[in-house]
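In this view, the complex is presented without one of its protein chains, the others remaining in place.
Up next is subunit A:
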Amino acid sequence: MSTSKHGSLLTLDARTKKRNAAEKRFRAYGLGAIGIAVAALTMLLVSIIANGASSFRQTYISFPVTISAEEIEAAESALLKTGAYNKIIQTGLLAYLSERDLLQDTPEADAFGMISGEAGSTFRKFILANPQAAGTTFQLDLLANGRIDGYYKGRVTAETAVLDKNVTPLQLELADRLAADGALVKQFNFDFFTNPDASDQRPEAAGLGVAILGSLYMMAVVLCLALPIGVAASIYLEEFAKKNWITDIIEVNIANLAAVPSIVYGILGLAIFINFAEFNQSSPLVGGLVLTLMTLPTIIISTRASLKSIPPSIRDAALGVGASKMQSVFHHVLPLAAPGILTGTIIGLAQALGETAPLLLIGMVAFVKEYPAAYSDTAGLFGEAATALPVQVFNWTQRSDPAFVERASGAIITLLIFLLMMNALAIFLRKKFERRW
């Protein structure tokens, strides 16, 4: 029997009940917030993967083609070379269809229309790369037209084909017969990662080759410039600079720069690097320089934070045995801060990799069909026009053919995989090199 002034410990008093209820409510809010975040992430992933996963598989038409050395010579001397190669493809296709009796009542032109407009140039590249193929018969895998591809991905049906001037129901029936014959197959789409962009009429041939290359070049520029400049600036500000109002102003401004909208950097890059310094438009060099400006504050802030986190006792210890300021920083503080610096740099790079707006302003949204060289005599280092992954996404989403929606989602998945890999690397490096004391 409890008679103390606190009452029994076995029954909760009103105040305790209230406190417990508040705690329970707070936990519920937290769970709710996490639930919403997880749901949003799931929705994002599901919608992107549902739209884009199919872009990694592509419909190809596969049939035997014969080409003689004379035909090659004639095609190479023709005015429209790919047109001449197209003729040879069409002859091959027609021979195959009549041999297997697949054509039936489909007009020949419809049959030819099932092959991608890109096929002529694909074939030509193949012949030029394999001249020993002349005079032989060989199996050729050619991209099917975007609508035929769409038929196997559910975008095109017999009903929509009636209204679509780019595809006829007869073509779809022929496609079914080809598929039954094993000549029409879906394969993993390597071309998606290596092909350059293609025109509005040829979504099936559009790839990320130029965009991936452009993004890689820009990352190289950003890494080579932003890391040394950012780390040097941080070390100076954190370890050497006197703490006074000038360094205070610099610190505040670096923090502000990190929050400047990225499109502002695009305008800056346009004015300084293209109009003033006259670097090439659309070049990864300019893109990289703009992204460097954008990434520097991120790198400086994270580097300073990791330098700050090194205990002062380590600096004292180094100074105490007679190390100079610079020796104490480079022998002891910097190696200990390295994991943090690396993590910050990789996060900054990942941010730069996904950046679109500033690149639009410096012309990286152009249609680029040629792979940019890392160095050329006329354009210099990273001076040839290129696009970037996020810009390619932006570009494709503006096109009317629904096949490009699939491409854009596929490009987003690719971009996300790159970002995930970079973040995984950052986590790995942090875990591996992190020290405790």
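Quick notes on this one:
Note that in this section a residue touches a chain if its C-beta (ideal position, glycine included) is under 8 Å from a C-beta of that chain, and two chains touch if they have at least 3 such contacts; residues count from 1.
One rule holds in what follows: contacts and distances are computed from a predicted model.
You can't see one chain of this complex, but its UniProt record names it "Phosphate ABC transporter ATP-binding protein PstB", from the set "3-oxoacyl-ACP synthase", "Membrane protein", "Phosphate ABC transporter ATP-binding protein PstB" or "Formate dehydrogenase". Interface note: of A:Lys24, A:Lys165 or A:Lys242, the residue touching the hidden chain in the full complex is A:Lys242. Among A:Ala95, A:Leu170 or A:Leu319, only A:Leu319 touches the chain left out of the display. One of A:Met114, A:Ile148, A:Leu237 or A:Leu336 touches the chain omitted from the figure, and that residue is A:Leu336. In the full complex, subunit A touches the omitted chain through residues 242-243, 311, 313-324, 327, 331-332, 336, 435, 437.
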